[in-house]
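One chain of protein is taken out of this complex; the other chains stay put.
Our next item is chain A:
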Amino acid sequence: MSVKDRVIAIIAEQAVLEPADVTMDSTLEDLGIDSLGLVESIFSIEEAFDITIPFNANEPDQSDFDISSVAAIVAGIERLVNEKQS
């Protein structure tokens, strides 16, 4: 399973949707994921990839981690996974 598919699976589980319904241009809001759901998703992703995501719920826009869409999240996770491997 690719990083993208694993991230989508985690987000889909949080949103109680089928992975097929989570598109790359969806926002978390579109998917009905609220602030607690977001923090929980980030936790699940960190656990799945054994990475640390720099995210502070007080300043989501200023975190180094872009959560504006599923595509942005996937790209961010891919970057962190690559950094970890290199």
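Side notes on the structure shown:
Assume contacts are C-beta pairs under 8 Å (C-beta built on N, C-alpha and C of every residue); 3 or more make two chains touch, one makes a residue touch a chain; residues count from 1.
The rule is short, and it goes like this: contacts and distances are computed from a predicted model.
The complex includes a chain that is not drawn, and of the options "Nodulation protein E", "Nucleoside ABC transporter membrane protein", "4Fe-4S dicluster domain-containing protein" or "Aldehyde dehydrogenase family protein" the UniProt name matching it is "Nodulation protein E". Contact with the chain not shown here comes from a single listed residue; of A:Ile11, A:Leu28, A:Ile42 or A:Val74, that residue is A:Ile42.
Along chain A, the points of touch with the absent chain fall at residues 34-36, 39, 42-43, 52, 55-59, 62.
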